[in-house]
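This report concerns only the one structure given below.
One protein chain omitted, others in place.
After this line comes subunit A, so read on.
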C-alpha cells in the first residue's frame, strides 16, 4: 500500500544497512565497541527511520536482542546452575539436603554472580544501543506509542532469561524462581551467622527492582515486589516463628529481648544494604509479629520476666521489653499489667509490714527507733517509727519505679499514669486505712527532726516526696485533719525547726490540692504571727501604762482563732483556778485585748501552755514546765516544808482534770530527773489517795531542767483514738455532703436523683471519696429537715429545693 517510497530515488537498502548495524551491535555485546563510530551508526539508524523503516528497525533490534539473550546469555546462566541450587528452595530452607552449606553457598554465589554480570552487561550494552537508536526512540517510538528500545530490551531480558524454565521441561522452575530461592537461601545463611557476599545480592535485587512483571511499568508491578518480596517475607515469617519458640525454650527473658532487638536491627540493616527500603517496614512487621506480638506475654510472665527484672533492677532489660512492646502495642498493655501487678504486690507488702509493727509487742528489737529522744512511752514510739518506715518504704518503692520509668520506659506517660493508679490503689486499699495519718506523721517527723542539718535542696526533696504521697491519697480530708492536728502541736509547742519550711510545705499543698485545702493552715500561721505581735504590743502597753511590776510574771501567749484550729481540748476554764499571780496577769491581758478587739471572747487553754520558773533546791534550777505543773508547784510555795498536800487537796485547789493532774504529778513526783515532789506512798502510779510533799533532797547536776509532756507528742493513734477520729471525720463528711447537696439544689431548684448524686460526688471528690449510701442518707435527712422535697409524680425520681 505504500506509494511514496521511491519518489526521491533514495530508497534505502534496508537489508544492507541492517547488516552493518547487526555487526556493530554484536560487537557492542562482545565488548568490542571502542572502534565503532557513533556518528556512523546513528546516521544509519536515522536514515532508516527517516525513510519510514522505523518499524522494521525496531522489530529487528528486538529480534536481535531476543536471540542474543536466548542463545548467548541464557546458556551461560543455566551453566552456573548446579543441581544443589535447584533442589535447595524446594527442600525447605536451611534443610541443606545433600550439599553442605558451604558448597551451596559457593554454588549460589557463582550463579548470582553470573546473573548479575549478564544483567549489568545487558544494561551497559542497551545503553549504548539506545544511544545509537536515539532518533528511533524519539520519532518512531513516540509517534507509535511504543516503549523505547531500552525498556523493551529490559523486558526482553526478563522474558528470555528470568521467566524461562531452567530445564527442558517447560514446567520446571523458572530462572527467576531459582534466583529468588538462591537469594533467600543466602539470606538464611547470613541469619545463621555465615558471611555472604552482599554486593552480589544487592546487584541482583537492584535488577529485580528495575524490572516489571508486565510491560506496563507501574510501581506495584516491580518484579521485586511481585516475586521476591513476598517469598522473602514468607520465609522470614517461618524462620522467626521457629526462632521465637526456640528462644523461649532456651534463653531467659532478657536474652530473648536482646536477641529480638538484634534481629530487628539486623533486618533493618539487611534491607538497607541488600534489599530495598520499601521492605523495611514489612520485614519489621514480620519480626514484630512473630517475635513480639505472639510471644511478649509469655516473655513477660517468664520466671526471669518482668517481675524478676524489677526485683533485680535489670533496667536495661526492662528497657528492651518496653521498646519491643512499644513496637507492637502503643499502650504497652502487657508490660503495664505486669508492672502494675508488681507495684500492688510490693505496696501491699509494705502495708502489711507497717500494720504488724504498729501492733505493740510484735516489734522486732532492731527496729526500735534510734532517734527517739523523748522518754520512753513504749506503745507510741515504735508505732510512729513504723509509720515513718512505711512512708520511707513507699517512697523507696516510688523511687524504684520512677527510676525504671525514667531509665527504661522513656518516661512513657501511659506507664506513668498506670504507676500512679497502682500506687494509689495500694495506698488507699481498704485493708490499710492509715495512709493519711502516716504521711502526716512522716511530715511531722521531718519538720521536727528530719530536716535538721539538711541543705535546701535536700529539704526540697523531702517536701517533694511528701507531696507526691499526698497526691496518691484519696481521702484528702482525712489527711487534712491529721495534718492540722500535727501542725497544731508543732506550732503550739514550737517544735518546728523552721517556719519557712512549714510554710513552704503548705504552699506546696496549696498548689497541689487547692486553696480550700490549706485555708485553715494558713490561718494558723497567721495566728502565730499576730500572737507574736500581740505579745510585743502587750509588753509595750504595760510599759506605757506604767504598771511595770518587778515581780510580774512574763507572758508569752498565743491567741488562736477557734474556727481555724482543730478542737484543742475540753473547755474547763470555769473549773480551773489560776493561782493569784497568774490570774492577775490573765486579767491584765484580757483588759488589754478587750481594748484592742472589742467583742472577742478569750478562752484560756492552760493545758497547752508551759512556764519557765526558777526552783531552789540547794541551788537554783531553771525549769521549763507545763502550766499545770507550774500551778501544782506553786501550791507548794504556801505549804510549809515537810507537810503534805493530798491529791484531793490539789485538785480542789486547782480544779484540774484528773487526767492532766495525774500526768503532771507523774512528771514532777515520779520521774527521777525532775522529782521535785515526794509521793507518799512511793510507786509508779499516781492514785487519788496519794499525798505529796516537796522533795527537799532533790538534786540535779543540770541548771536547766525540762519537764516533758509526753502525751503531747504526735504519734500514731491508738485504735480507739483512731475510731474517734474516724467518727469525727464521718460527721464532718456528712456536713460537707449536706452542704454540697444544698448548694447544688439551691442553684438548680429541681434535679433528678441520679444527677444530684453525680453532682455531689463531683463537688466533694477533691476532699474525699464519699459513699453513695451516705449521700442517700443525707438526702433523706435533708428531706426530713424540709430542705428538699420529693417530686411525687416524677419518674425518674427527682427532688425539689425548698427555699
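In the analysis below, contacts are C-beta pairs under 8 Å (C-beta built on N, C-alpha and C of every residue); 3 or more make two chains touch, one makes a residue touch a chain; residues count from 1.
Going forward, contacts and distances are computed from a predicted model.
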| item | value |
| --- | --- |
| Among "BTB domain-containing protein", "tRNA (guanine-N(7)-)-methyltransferase", "ER membrane protein complex subunit 3" or "Rab3 GTPase-activating protein catalytic subunit", the UniProt name of the subunit that does not appear here | "BTB domain-containing protein" |
| Touch criterion as defined above, residue of A:128, A:661 or A:677 at the omitted chain | A:128 |
| Hidden partner interface residues of subunit A, rising order | 1-4, 7-10, 12-13, 16-17, 33-39, 41-44, 46-47, 50, 128, 131, 134-135, 138-139 |
